[in-house]
Every structure is written in structure tokens, then in C-alpha cells.
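First the structure, then my questions, so here it is.
For this depiction, one protein chain was excluded, whereas all remaining protein chains were kept in their positions.
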Amino acid sequence: MKTISKDILKKAASKLLFDMTEAQYTLLEDEFGTLLSQMDLIGKIPDIDSVAPMTFPFDTGTAFMRDDIPETPSPVTDILRNAGHVEDDQIKLPKVVG
Amino acid sequence: MNFEAVIGLEIHVEMNTKSKMFSAAPVTFGAPPNSATLPIDLAHPGTMPTLNKQAVINAIRVCSALHMDIDHQLWFDRKNYFYSDLPKGYQITQNERPIGKNGYLFVNGEFGPRRINITRLHLEEDTAMQHHFYDYTLLDYNRAGIPLIEIVSEPEIKTGKEAADYVDKIRSIVTFTDISTGKMEEGSLRCDVNISLRPIGATKFGTKVEIKNINSINNVAKAVDYEIARQTEVLLSGKNVIQETRRYDDALKETVSMRLKTDSVDYKYFTEPNLIPVKLTEAFVADAIATCPELAEAKYARYISQLGLGEYDASLLIASKETCQYFDELVTLGAPAKIASNWLNGEISGYLNKNQISIELFPINASRMAQLLKLIDNGTISNKQGRDLFARMFESQQDPAQLASQLGMTQISDEGALLEVVTAVLNENAQSIADYKAGKDRALGFLVGQVMKRTMGKANPGLASQLVKQELEKR
Partner (left out) sequence: MSYLDLTIKEIHEALVAKKVTPLELVKQALERAKANTDNAFEIILDQEALAHASALVEPEIDNLLWGIPYVAKDNFSTKDIPTTGGSNILNGYVPLFDATVINLLKQKNAILIGKTTLDELAMGGTGKSGHKGKTFNPYDKTKQRMIGGSSSGSAAAVSAGIVPFSLGSDTGDSVRKPASYAGLVGVKPTWGRISRYGLFPFAPSLDHVGFFTRSAYDAAIVLASLAQSDPNDATCSQTAPENYMQSIGQSLAGKRIAIIEEIVKSKHRPEVIKAFDALVEQLKNDGAIVTIVKFRRDLLEAIFPIYITISCAEATSNAANLDGIKFGPPTWGATYEDAMRQARTAGFSELIKRRFVIGSYALLRENQDVLFLRAQKGRRLIVEQLNNIYQDHDLILAPSAPSIAPKFEDKTDQLSDEYLIADNHLVLGNFGGFPGITLPLGMLNDMPFGIHVMGRPFEEGLVLAAAQSIEKHTGLRNIIAPGEVNS
């Protein structure tokens, strides 16, 4: 069974670009314990690996594709109205390096 | 110790469809920032991807040109990572099932054409543009979501020259199929090089270095050549090549370290649940291929076998799609292929070079040009007169035929009229006749020249020469 340590959890959270409190990591560790042991049970289901993973609720396909006709774009003021920092009609961020 | 280079190329091509890959916003170049976007391009919550049919058709065409196996089911994946230019926090791409696999093209190798296998071709979307300033960055989402195809070669390329040729062949395909402008300088064709060295005959791969930021086909060769030399030097001095990403610096003409390749990023790929698999019928695929604009290879073959052009001339024409387009138009308008090709590769090419423009900006349209060529070809005017007229056609919008007659520029091709002149010239140049009879061939040229002089250059030179010879025989 995979084991979880707080370090692994902290690394994962960090990669997701947020921080959590120490108490939350403890709680999460418990939750993981539960989840992983439940997933282990799934691993014991006899035919589990004999089937392909299922992404969609039913195996269906479509022939539909969008015609290449452009829509009228949103006015610049609209598209930027929710952004916290705007300059020169562009969204402003701290300098991006690399 | 001799090393061989192991080179693979990853090329991204920006498609010139009217709308984006998964968004219906218009595809634009150089538009004012954020003026060509829809909420989906800024990843507004609740927006959903829809697949652009033309992008699929384009991809099928390129797959076909590269002799690839085409997947008749389109599945998409999410490539998850955070970056400032990636609005959704993931890119929709095709990781598991690229639309094309197992293709190839031929490059000009050291000893002749060499086959380079192509691993995969897949559809994905472009990122936003960033403009960096001193202590901030600005984001323009016009580019976010523009359709891209990514083409990945097997690591079978060996030299800078081959690499440049490979990129050029891809460029030719994507421009001739009309799916992209294929300009590295503008970013519509981007090339990343993966290169490592190993001792000749070794099977294990050396440490791989990635080179980015190459902005022209010439620089592909330069970057590769420089990097081969650099890595050779490192290895020969007993050191290890560092696994890293480098960029080609055009000014220094060197590759420069950009960043070390740390642990390879885990993109947590999984199937995109908002795009149910698209089933392509055999008819759809076949139609996409059948209706594809003619590729360079096909034009080349046609120019030679059907239009009678020589290999060299044909190869000059196919260097650019726009040149071929112009040529094809001339031929359609009745200009004979040979003269059209000669002028395109000659006078017109000269003009374009001198004025540093491309043929799309050439001021004389195919219709007037075709007229001019026909006038020359059917003998109405001479070649020299033609070049004269050509020069004037830049200032005047008149038809060449009109211009020619205005300038009194008609070639004398009437045998009777010319014969009179020939007879007169011969009568006045008895010494030249004697010289010719004595075996001095130069005298012939002199006599023909006199005919040209007397007609003020209007005599049809071929005919004049023929008539002079004919009359000389009689005397």
C-alpha cells in the first residue's frame, strides 16, 4: 500500500499553488489513510485490471465538429473587467522570468 | 574519438484557420491586445471546448503529406501545469492518441536523399503572449487557443544541414497545403532541437540538450553546428555534457544556457472529459486529402513532366508557395511555361531581391505579366524590348501591348520587310561577305548586328540571323 507522509502532501499542495495550515495537513493525512486503504480494496477486486479505464459515462462517439466560422470577439473592456490589474489593455502580472 | 550527433526536432506550426482550436474566437496576427478573445480564451468558469473542423482537416492533410497513419478517432488529453501564459492551468493536447503516427520525409543528406522517420503529429492549442517589462509582465490572450500542430521526429538527423533541410521540408508542406504562413521569424513555425553526441558506433544515447529560440531556417543549421562543436569540445576535454535547455543567440551566433533541466515535470495527463471522442469517417479523411492544395513535390513533378521545365528551374520555383502560385497563374493565363519560369527565376527574382520584397508584394499582376510574356514568346517584341517594357510597367498601369505600340516597340518579324534590310546591308558590306566566305564567322555576327542597327533594334534577331545566312549562301 502506498504510504503518505506530510512531506508528500506539502509538496503536492505547493505544486497546486496554495498553502494549508499544519492542522489541515494532519486532517488530510487521516483522509488519505482512509482513501488509500479503500483504494487498496479496489485493487483486490479480482477483475479490476482486466478492463479499460472509463472516462465517459457511456462509450459514445460523435461526428460533430465546429465549422471554422469566427464569432465576434468580446469588447476589450468587457474581457478585462474582472482582472485585478490591467495596463495598456493587457492583464498585468509581476515580472515573469524563465 | 569521433562522435556522431543524434538530433531530433520538435516543430510547432501555428495554423491560419479563421477561428481557434477549441474556441470560436477569430485567429488574428498583430491585432490590438485582447481584441480577439472570447471568455473561453481567458478560461472563464463554465466555458467549454469545441473542436475546429478545419483544424482537423488541416492536420489530416499534413499527416498525409508526411505519409502518416491517421487515427480515425480523435481523443484529447489535458496537460496540467501552472504558468502565467496558460489561462486554464492546463493545455488541451493529444498525448495518448496523436492524430498522426509513423510518418517520414526525405532530407538531402551527405550522400543523397535520406529518410527521416516522424514519430507523431498532434493537435493542440497555443498559449497567451507575454510582454516583459522591467518589473512586470503584460498578458495578451489573442494568441491563446490558436490551433497548433506539433510534429516530432525520430532522433535520426545527423547534421545541421539535414536539420535545416528537414525544417524547410516541413515549411514547404505547411505553406503549400495552405495551413500556415510557416514563418519562423514571425513565430508561426517554431523549432526546438534535441541534440546529443555519442561515439560513432555506440548505441547508448548521450546526454540530451534542448535548443530553443531559433528564429530562421539558416539558424537551425548554425545552432546545430555550433552545439555539435560545443558538445564535442566538452566531451573531448573529459567533462560531461550538462542536461539543459539552451537558446540560440543570433547576435553571438552561439547557443547559450537558459535553464537546467530539473526533474522532468509530471503533467498529470488524463483524458479531456469535455470532448467526447470524435469519429472521423473514411470519407471525411479521404475528402480532406483529395481536396488538399497541391504540394511542392507534386508541382515539381508536374512542372517537369507536363510543362517541360528543367529540374533546376522547377526546383527554384517550388522554393516558395507564393512563387508557384504566381507561376501557376501565369500559365493559366496563357503564358508558356518555359518563358514564365525563366522570367520568374530571372528578371522578377532580380527585382524582388533588389527591392527586398517578396513576390506577394510584386507590383505587376499576373495578368499584365502574362501578356508581356506572350508578346515576347510570339515574337511581337524581342527579349530586349521585353526587358525594356518590363521596366516601364512599374510606372505605368497600361497593358504591355498598349505600351509597346505607344513606344513603337514592335519587333520586325515580317520576312519580306526584313529581307529588304538584309539585302541592303549585304550590298553595302562586300568586305564582310568576303570575310565570311573566307571562314571568319565573326563577320556573320557583324552583319546581323548591322541589320539590328538599321532597324533600330527591332528586327527579330533569330529571323535576321537566319535571313543573313540564307542570303550569304546565295552570293
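We just call them A and B in the order they show up, numbering each chain from 1.
Criterion: a contact is a pair of C-beta atoms (placed from the backbone, for glycine too) under 8 Å apart; a residue touches a chain by one contact, two chains touch by 3 or more.
Keep in mind the model is a prediction, meaning the values are calculated, not measured.
**Student:** As a test of the contact rule: which chains in view would the missing one touch?
**Tutor:** Counting the whole assembly, the omitted chain is in touch with A, B.
**Student:** For the chain left out of this view, which of B:29, B:104, B:270 or B:351 touches it?
**Tutor:** Residue touching the chain left out of view: B:270.
**Student:** I need the residue numbers on chain B that touch the omitted chain, in ascending order.
**Tutor:** Chain B touches the chain not shown through residues 39, 42-51, 78, 80, 82, 84, 87-90, 137, 139, 266, 268, 270, 273-276.
**Student:** Spell out the interface residues on chain A facing the chain that's missing from view.
**Tutor:** Within chain A, the residues that touch the unshown chain are 2, 8-9, 12-13, 15-21, 24, 27-28, 30-32, 34-35, 38-39, 41-45, 47-49, 51-58, 62, 64, 66, 74, 78-79, 81-85, 91, 93-97.
Here is the rule we use: only the chains that are shown with their structure count from here on.
**Student:** How far is the middle of chain A from the middle of chain B, if each middle is the mean of its Cα atoms, in Å?
**Tutor:** Going by mean C-alpha positions, chain A sits 41 Å from chain B.
**Student:** Once bound in the complex, which stretches of chain A touch chain B?
**Tutor:** Against chain B, chain A makes touches at 17, 55-56, 60-71, 73-74, 76, 79-80, 87-96, 98.
**Student:** Can you name the residues of chain B that touch chain A in the complex?
**Tutor:** 17-19, 24-27, 32-39, 42, 50-56, 73, 82, 84-85, 130-141, 258-259, 270-271, 273, 276-281
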